[in-house]
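Yeah, one chain of the complex is gone here, protein chain that is, but the others are all in their spots.
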Amino acid sequence: MIQVQAFLPELWLVGSAFLVLIVDLIQKPTSTKTLLKGIAVVGVLAALLSLCCVGGCGSCPFGSCGSMESVPQAFGGFLKTDTLALFFKFIILMATLFTLLISFRYFKANPTHYTAEFIAVLLFSAAGASALTSAQEIITLYVALETLTISSYLLASFMKKDKASNEAGMKYLLLGAFSSALLLFGFSYLYGFTGTTVISEIGKILATQVSSPLLTLAVIMIVAGLAFKISLAPFHMWTPDVYEGAPTPITAYLSVASKTAGFAAFVRLFWVGLSVPALQPTWIGLFAVLAVLSIVLGNLEALPQRNIKRLMAYSSIAQAGYISTGFLAGGQLGLTAVLFYLFVYLFANMGVFLAISIVYAKTGSDQIEDYAGMWKRSPLIGIVLLVCLLSLAGVPPFAGFSGKWYLFGAAISKGYTWIALVGMVFSVVSLYYYLQIARQALFPEPKDPSPIEMNWLEKSVLIICVVFTITLGFWPTPVMQMAQSAASSLFN
Amino acid sequence: MFPVLATILLPFAVSFALFHSVVQGPNILPVLSTLIVAPIIAAFLVMIAPEKYARWISLATASFALGLGVKLFLNYQMGISGFQFVEEIPWLKNLGISYILGVDGMSTLMVLLVTCVYFAGALISWNISLRRKEYFVLFSLLVGGVAGAYESLDLFFFFLFYEFAVLPMYLLVGIWGTGRKEYAAMKLTVYLLAGSAFMLVGFLAIYFTSNIHTFDIRALSDLSATGLSVSFQNTWFPLLFVGFGVISALFPFHTWSPDGYGSAPTAASMLHAGVLKSLGGYSIIRVALPLMPDGAKHWLPYLAILALINMLYAAIVALKQTDFKYVIAYSSVSHCGTILFGICTLEAAGLNGAVIQTFSHGIVAAMTFALVGTVYGKAHTRELSKLGGLTACMPVLGALFVAAAMANVGLPGLSGFVGEFLVFLGSYQSGFHGGFTIFQALFPMGVLAIVLTAIYYLRLVQMVFFGPVKDPHLKEEVKDGSFIEILPIAFLLIVSLMVGLYPKPFVDMSNLSIAPLIDNIGGFK
Amino acid sequence: MIQYSWLIPAMPALAYVLITIFTKRSRVLSASISVLTMTACFGLSVGVLLDLLKLDPANRLVTFGATWLQISPWQANVGVLIDPLSVNMLLIVTFISLLVQIYSLGYMHDDERFSTYYSYLSLFTSSMLLLVVSNNYLQIFVGWELVGLCSYLLIGFWYFKPEAANAAKKAFVVNRIGDMGFLMGVVTIGMVFQTFDFAQVKVLVAQGLANHTLASGYVAGIAILLFCGAVGKSAQFPLHVWLPDAMEGPTPVSALIHAATMVAAGVYMVARTYNLFSADPMSMTIVAWVGGFTAIFAASIALAQDDIKRILAYSTLSQLGYMIMSLGVGGYTSGMFHLTTHACFKALLFLGSGSVIHSLHEQNIWKMGGLWKKMKITTWTFAIGTLAIAGIPPLAGFFSKDAILEAVRDSTIWHHEILYYAAVFTAFLTAFYMFRLFFVVFTGEARDKHSFDHAHESPISMTGPLMLLAFLSVVVGWLNWPGVDAYSKFVYYGDLHLDGATSFIQLLTQSWLSIVVATAGITLSAFFYYWKIFSSEKVATTFKPLYLLLKNKYYFDEFYGWIVDNILFALSTVLKWFDDEVVDDGMVDGTGWVARKMGGLLSLTQTGYVQNYALVVFGAVAVIFLLVSF
Partner (left out) sequence: MNNIPLVHFLYLAAILFGVGMFGVLARKNAISVLMGIELMLNAVNINFLAFARYWNWNSLTGPVFVVFVITIAAAEAAVALAIIISIYRHLHTANVDDAHFLRG
């Protein structure tokens, strides 16, 4: 049977996407796009609300998820929206919402004729991402993934006039396609070994099998294909170029939404499908290597950066590494840590990118030295940069700190103390470049003291980011509980 | 002058009146939380209030906090050892984290120290003009963090507050500093956080290795319950020691301290040298020793050498400094060496000495930095070659500086002596147990430090305050300290005198937490 | 009265606080507060003395105290111990400092920091008395350090004079070096005996030595550590260098601190802890020889000095050497007795020189001369002081110095005969250089007309104390008038035994040698400087190297200066370089530099060529596969 709740959010997104396109056709081209924006925002908000009905309770998104009588599912269980999926969906949808906001400011700065298309494609890719989180089966997973990525190719290269954007798009596309080819090849062998594409079935069947080189190859290729999406080193090479070239809102979107989706895929595929004695040591070890590599490379390469978007790209590589430590630790604790950190990461990163796009709209530059004296031009942005960046660096009392506390805690609980040590040492390195930005923003007097204006919406969103980032630092309890119930839903 | 006095006395009285009822058992008012929250609230008030009220608000809060600190000291029941005024709120049950505050003798002293320095700092920053609002916001936040670090009994919150204090320091140094301030600020921050990286991993390792999954220090202090293996302790004790040591400027991780203090604004260096730096030694006694006694026994004799190097090395380097403030900074490093050395002795006397020395160093270093700041504010230079004969134009400050120097030198009657004497006693005693230990060799060299300290401090006094006035127009322009400038320094001097003249209450206080600890560990015997 | 004895150190401390906080403005109030408290202290001390005399000689010891700090097993007390020894010191200190304070009324009259001066004096007296009445090792150390501080403050009282500032620093640091040993000694005592109390330690040492649980060598070690402190404070060789420089301070200060009281603290401390020293001959020998050597060493230097105060300073050194030596050879009573008499006549001499300096504003004796015409009282009193120190009967110096010589002669320590002849020779030298000083300054013709013309006798506030002290310098010695032996019966160690003469005549006959050398010294210097039959210049030129050696104090200042500059400060320079370059720039900034450079190098891998990225992906997969499967 089919329960609509299982894909209600996706319905909302796709629906509003089409609506946007249609309305754009009806409207006369000169008209302001406010209506479209309205529709999009409402659509995403509706999708967010629909999470509640999926959760089966009216009150809070996740309130009674633990005590839900039946997990809504559709297409013969190919889509199953359990609490884990809900958590991921929430992050993705929030990210989409933020992206929309950012993009409004961004397009004020460099206008385009294709606002409607942009919004629609964004919503499509969001739908893909959100479907991905509840995919229980490889084909579904693959289709959702491609929906996400192909539309993000478009988004990345959306600024047709801008050479950088085009280059970014092309690189992203070629490499993305290449990596998904690898992924598929891995899938094909996986199918070959098990004869099924249902993840839980795969797990059952592989449980009895012994490891074989081909199977290992398959696993490695799958890891490679997905690691590309969350930009784990050494599959991260595309990230800086694409992040720098793509329009700022898309950079934000990629750094949060598509990462989250990638992790969702990882969690399902590996902790349900491939957590079998024959394979687990292999891919956990593999992840340990990748995580450490990303932490080291990401942080070190971020040091010499001058362009803030590029810097954030490297930082996001490092962050992926941190999250992977929690992922490879696995189990209730590890996954909780991953989910919580993603939640934290959402607000911190989005805050930074919103600030970036606001500054860019004013100064037309992404160079760090142009952030000089931000405290005077707009105190709020100064605070946002300080708080969010330090949260990314994992400095108390900001959310990133408690996030890292759980991630490394999970890693250590499984005996990966050395990874935790590397992680901590390099988060000190990261502190160096994050503080470089904060320093520019807070210490010197501005060259051009003209204030940076923003509308009430952006103001409030920035404030929300700050408030969340600070509060979650010393009072993570509620979100942690949600994350726990979400993580536990994977195992029962 | 009178409004200032009013702003000081009223909140002081209020806090006394408010907490007159704070006693053991179910205490009505969460005094410890108030100590943390009050500065943070003050920060918010400063944020919203108009700029001209900023300093008044922070001064009022400071004296309120001072009242609390004194009250705490008075109301602490000497009869019962162990933690008092405990507040406990479960935070994340299944992760063993809960919000626990509590003080024993040692931390009561530390809280008193914090409040004293906070008060003095608020007065010293009276004439800050640049970005005053932000300054006082950060200043108050800093204090809140430090107070929390000294009070919290849960490793998670301990760490949280600990680093919470580091961040405002970064901004204070970076924005209101002098000289290579941005470099210094960055260095200081990166250093301290690098040190804390080991702490965090160590804490987590302890949590997951121990049989009882909790971050509650009280529970973890029971080795039989935690069952941490000797090998584990031997691995992690040095790492934690170094992690904590970094913030106490342990050689060779001390170089943040001269640069940091050299360029920090006065109140910031007061708080940092006086309070934040003391956190290192404090946390070793509070966390590292009780949690990993076997590791301590194994490593301390070697770490003692590092501590000794701190004492002597910093003292010798201080001899040739040309910058007024750098001498003080190195002397502070040297004194921290004394503290660490006292800890390394693992003896009742030594540890008590370390605690008293921590308190004393806090007060004295704060006083000295306050003086340097005030003098610098008047003479506009810290070059020893340019200064000289300042007593002629600022007799009171000169006299106070001589007093401060003597306190640093460890002259009896001032707080410095008590701590150092106990440390030496402890180190020799530690040398006594189990035949020859390294301490018998180290002890005389430790004593050598008091001579070196005397040399460079008297050199300082001579070059700055004695002799003929090098710069003639200093004589006309520069006037002696005003009431508001003298007040905090005199206040700190009085505290130092109180400890120096009648140390019994303070030593008893610290011994309340040291004696049981030593009983558990049992020295090197 | 004894139960109030704790007030004796307390009152001057109070005076200090009052002056510093309230009466800085008013000179009169400050001075009167200080002088009145001092009078009260003196009266109280006399009262204590009388009380003590009431007690039976066998147990003239009263002690009480309160806990100062406590860590089991230790309990450090602050307490009072009243016995003949401490009462003796109490009287000296309170009396001399009372006189000095009165004297200073005149001497410091024109100084603008008059009140501060008096506050310092009160502080000094208070800490000195704290040291004196102490009943435990810790407290004596505390007082010890505090007098050091006051000496620092008072030497550097004229801080704007670079020499004064230097001298103050030097005094403090050199003392600090000695105190290092003292502190180690105190700590060791605390370790070994688990207490700091004099009485208890005394008992424990006796027991330990009796039942051989305690090696006497160990006690000797402790004693020597303590003695380091005495060497520093009493300016014994090799830590003597600070005392002559200390003369940069105001002259009354030199009289009080650097002649009568503080420098005697070392002697007092040795006497106070005598049971430790007497436990083992080794420590006694060391003490005796250090004292003896200092005596002759300093006396020889005094021969060639030109500054009136420095000559007196060196004579102080050599007299202190006498006392130390006397203690070392077991002459406990004689040492303390010499301390007492010396306090009187040396204070007298310093105050006299002060009155000279006050009128001439000149310290070089070769610019003085013929002063007896202008300043009768000063001249007469000074003459008495000089005779006293030269040891001419029946003045004070004679009795005490002769007792010391006796003690040395009769002692049994290693090569005491050498010490004895050295001491006798020192007596000769003392007589010589003291009269050299006297003749040059007071007799003959004025050498510097200008300063001579406006020379004048000092006011009564200064001459009064002079006369009083002169009187004492005559009579104090009579305390030990043969047959009476009042002092010896009062202050002694162990059980009372009186040896030596029973009548004055017998004493004179016994000690013919010291009288002979004294008169010889006087006559010789008269030949040189009064009748000018011999020419000192000629001698100086003939024995030029020797003369220069003495003139330059055996080059000790240069030697120590060289050590400080070329060892300590050189080391400091090296370490500073190490700290800045190696630790900081190298290790710390180096790490950051490496990180940034690595970041730069690694980011070169981002070539921007899409196919390189693809290649990396492929390569990574291939490598991982190979690693995993093989």
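A few points about this structure:
Which chain is which? They are A, B and C, in the order written, and residues in each are numbered from 1.
Basically, contacts are C-beta pairs under 8 Å (C-beta built on N, C-alpha and C of every residue); 3 or more make two chains touch, one makes a residue touch a chain.
Predicted model only: the values in this text are computed from it and were never measured.
In the whole complex the chain that is left out makes contact with A, C.
From the options A:143, A:276, A:425 or A:490, the residue with contact to the chain not on display is A:143.
Listed residues A:9, A:43 or A:240: the one in touch with the omitted chain is A:240. Between the chain not shown and the residues A:108, A:163 or A:204, the one that touches is A:163.
One chain of the complex is left out; on chain A, the residues touching it are 138-139, 142-143, 146, 150, 153-154, 157, 160, 163-164, 166-171, 173-174, 177-178, 181-182, 184-185, 187-189, 191-192, 195-197, 240-242, 244-245, 310.
The chain not shown here touches chain C at positions 603-604, 606-611, 614-615, 618.
In this section, only the chains that are shown with their structure count from here on.
Geometrically, the chain at the heart of the complex, using CA-atom means, is B. Rounded to whole angstrom, the centroid-to-centroid distance between chain A and chain B, based on C-alpha atoms, equals 43 Å. Centroids of chain A and chain C (each the mean of its C-alpha atoms) stand 78 Å apart.
For the pair chain B and chain C, the distance between mean C-alpha positions equals 37 Å. The residues of chain C that reach two or more other chains are 592, listed in rising order.
In chain B, the positions touching at least two other chains are 190. By the touch rule above, chain B contacts chain C in their complex via residues 187, 190-191, 252, 254-256, 259, 313, 316-317, 319-321, 348-349, 352, 389, 391-392, 402, 406, 411-413, 417-418, 421-422, 424-425, 428-429, 432, 443-444, 447-448, 450-451, 454-455, 458-459, 461-462, 465-469, 502-504, 507-508, 511, 515.
Interface residues of chain C facing chain A in the complex, by the touch rule stated above, are 592, 595-596, 598-600, 602-603, 605-606, 608, 610, 612-614, 616-617, 620-621, 624-625, 628-629. Taken in their complex, chain C has these residues touching chain B: 67-72, 74, 138, 141-142, 145-146, 149, 152-153, 156, 159-160, 162, 164-166, 168-169, 172-173, 176-177, 179-180, 183-184, 187-188, 190-191, 568-569, 571-573, 575-576, 579, 583-584, 587-588, 592.
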